[in-house]
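Note that one protein chain is taken out, while the other chains of the complex remain in position.
When the chains are written out, they are named A, B and C in that same order, and each has its own residue count from 1.
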Amino acid sequence: MPEGKTCLIVGAGPGNGLAIARRFNQGGYRVALLARSPDNLRRLQEMLPAAHCQRCDVTLPDELARAIVSVRADLGQVAVMIYNAGSGMFGSIDDVSAEDFEAAWRVNALGCFHAVCQVLPDMRSAGGGNIVIIGATASKRGSAAFAAFASAKGAQYNLAQSLARHLGPEGIHVSYAVIDGVIGLERTRARLPDKPEEFFLQPDDIAAAVYDVTQQRRSAWTFEFDLRPFAERW
Amino acid sequence: MPEGKTCLIVGAGPGNGLAIARRFNQGGYRVALLARSPDNLRRLQEMLPAAHCQRCDVTLPDELARAIVSVRADLGQVAVMIYNAGSGMFGSIDDVSAEDFEAAWRVNALGCFHAVCQVLPDMRSAGGGNIVIIGATASKRGSAAFAAFASAKGAQYNLAQSLARHLGPEGIHVSYAVIDGVIGLERTRARLPDKPEEFFLQPDDIAAAVYDVTQQRRSAWTFEFDLRPFAERW
Amino acid sequence: MPEGKTCLIVGAGPGNGLAIARRFNQGGYRVALLARSPDNLRRLQEMLPAAHCQRCDVTLPDELARAIVSVRADLGQVAVMIYNAGSGMFGSIDDVSAEDFEAAWRVNALGCFHAVCQVLPDMRSAGGGNIVIIGATASKRGSAAFAAFASAKGAQYNLAQSLARHLGPEGIHVSYAVIDGVIGLERTRARLPDKPEEFFLQPDDIAAAVYDVTQQRRSAWTFEFDLRPFAERW
Partner (left out) sequence: MPEGKTCLIVGAGPGNGLAIARRFNQGGYRVALLARSPDNLRRLQEMLPAAHCQRCDVTLPDELARAIVSVRADLGQVAVMIYNAGSGMFGSIDDVSAEDFEAAWRVNALGCFHAVCQVLPDMRSAGGGNIVIIGATASKRGSAAFAAFASAKGAQYNLAQSLARHLGPEGIHVSYAVIDGVIGLERTRARLPDKPEEFFLQPDDIAAAVYDVTQQRRSAWTFEFDLRPFAERW
């Protein structure tokens, strides 16, 4: 088994997930990534040959549990978990169905609950650990056009706060990144062809901030931090 | 069919639900109450003989839909809906199961989503209406000991904000009451025998505030208001 | 001396101040209004012949103290104080001078501090009272173009919260109205000639909400409530 600690990224794609994996790898961590889509998984494995990449739908608790058992067997106990699963279902209450509403919650909130339950024993036996949950503007604000996504993110945010308060005294640092803007990916650039590059959040810069928060010493921990491009109107 | 408009209270018990029903009845509304427990239902029907009281589990969408159809058939279109369903599952992530976590969300958030979908056509055909959602401190704050309840209330709060923004321009006033304290009921007084009466929120006083917000004229609508006893430490 | 209780409106103009005075008058209160501009004062006195109207610059503590002594001598102890002084100095840090920055704070925050100190003895000797402070969107959000006004309103909001927590247990109800939108006045309609009437907050509707909050019974007090037109985008 390689040296270093293990960082598990739940819900990884070619944007944040890949960038966060690289940042932790560069910091000496072994890295595991869970992704739902086989295509994503294949690309991640190609770009990160040393990483443990595994298919997993976070809304299926048994699959998630098995995936984390397998990560642990391969890379050892999880020291850092980044919860990055969070697909958005956009639309107002007129646009989203009850199924969309529930699906958003399963990915953003219930999946996070399950993932935390799975990694807590590792962190407790190690006397500490880090959980970073990747949120969005919708975590703090229910816009008209985000009935399902904002509700799911509100559920995730309040869960994160409860976890931070409960687990902090045990040395487990829970933090929450509020991503306020559009992440620069192939598909977002294609969708917004008129936007200049500086309009987008760069995954590498998000990854740097996520990494930094996990390195804070325990006398001065951050729970919540926002991240947005310098030119963003907010 | 009686004169006046119809107020539907979803999730009624002997505290807020009964008091809100009385307040709207006194204001000239026909009143319908949906309650899950047969005991609650019986007591409500005894105390409010003129009201339409109906058994309904808000986590069962078909049952909820049928209940609202029946209310409409009996009392006419719903002009005001108070969403008061919101049982709390207390405990940290170590104390609550994934089932508790899901159950809290089904009652507080998904049930609210379904109930709003059911009454929206009535309000739209009337060119306006009122939806008041009864929240709690946990809507705004994820305490350590409220992992499931705070998450469910966070989901409800962000949904409410999205609804308020989306429906306001149609003349449908969505508002959110943040109840910050313990409501004075037989069971809460029994659980906290040392607390003076002034420690508790009185359901009649909550009902007065809920009623007032539904009477606001549309040039000056409140979305959010907190309610707490004068002596509460917050 | 007339029957009823006394409501003092600090910082009254032809919009909110006049409307609030009328609403309290209609509720049986004696009403006193303090205004800085002689023109405002004259108009208020003409429209409210029974009211005690007095010139006062809230940024001059001695003048404010004398004005309140005179109100008390004329109408008796103050039971309700509405702090409505709050002229806005708009502009970013590039547009406002340090003098503007200070002036905004003197009107919105320091004047409020002084006014509360003046009326507290009345409320304490009566075993209770009401203080309502009229805030704005800028109380909760520092927009780029509101460097001075948002800072002054932030100072006022945090003061109000401190007062509410400190004075609540004494039966003194402090509340804060967040006015989110443009109030419909001669000058605002002239400045925004293309806006439909429904764009504006109507002073009478603001006054109704302010009055209602002062009538809440003490088991269920609201500290903060927002007010905005139904069609407002927020």
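Simple rule for what comes next: a residue touches a chain if its C-beta (ideal position, glycine included) is under 8 Å from a C-beta of that chain, and two chains touch if they have at least 3 such contacts.
Note that the coordinates shown come from a computational prediction; the quantities given were computed from them, not determined experimentally.
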- prompt: What are the shown chains that the omitted chain is in contact with?
  reply: A, C
Task: Quick one: say which of C:85, C:160, C:178 or C:210 touches the chain that got left out.
output: C:160
Field: Of C:67, C:110 or C:227, the residue in touch with the unshown chain
entry: C:110
Field: Chain not shown, touching residues in chain A
entry: 165, 168-169, 171, 173, 184, 198, 200-202, 204-206, 208-209, 212, 216-234
Message: Counting contacts across the full complex, list the positions on chain C that touch the omitted chain.
response: 61, 92-94, 98, 101-102, 105, 109-110, 113-114, 116-117, 120, 138-139, 141-147, 150-167
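Keep in mind that, in the parts below, only the chains that are shown with their structure count from here on.
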- prompt: Which number of steps is the smallest that gets you from chain A over to chain C via touching chains?
  reply: 2
Centre distance in Å when chain A and chain C are each reduced to the mean of their C-alpha atoms: 45
Task: Averaging only over C-alpha atoms, locate the centres of chain A and chain B and give their separation in whole Å.
output: 33
Message: Using the touch definition from the top, which residues of chain A touch two or more other chains?
response: none
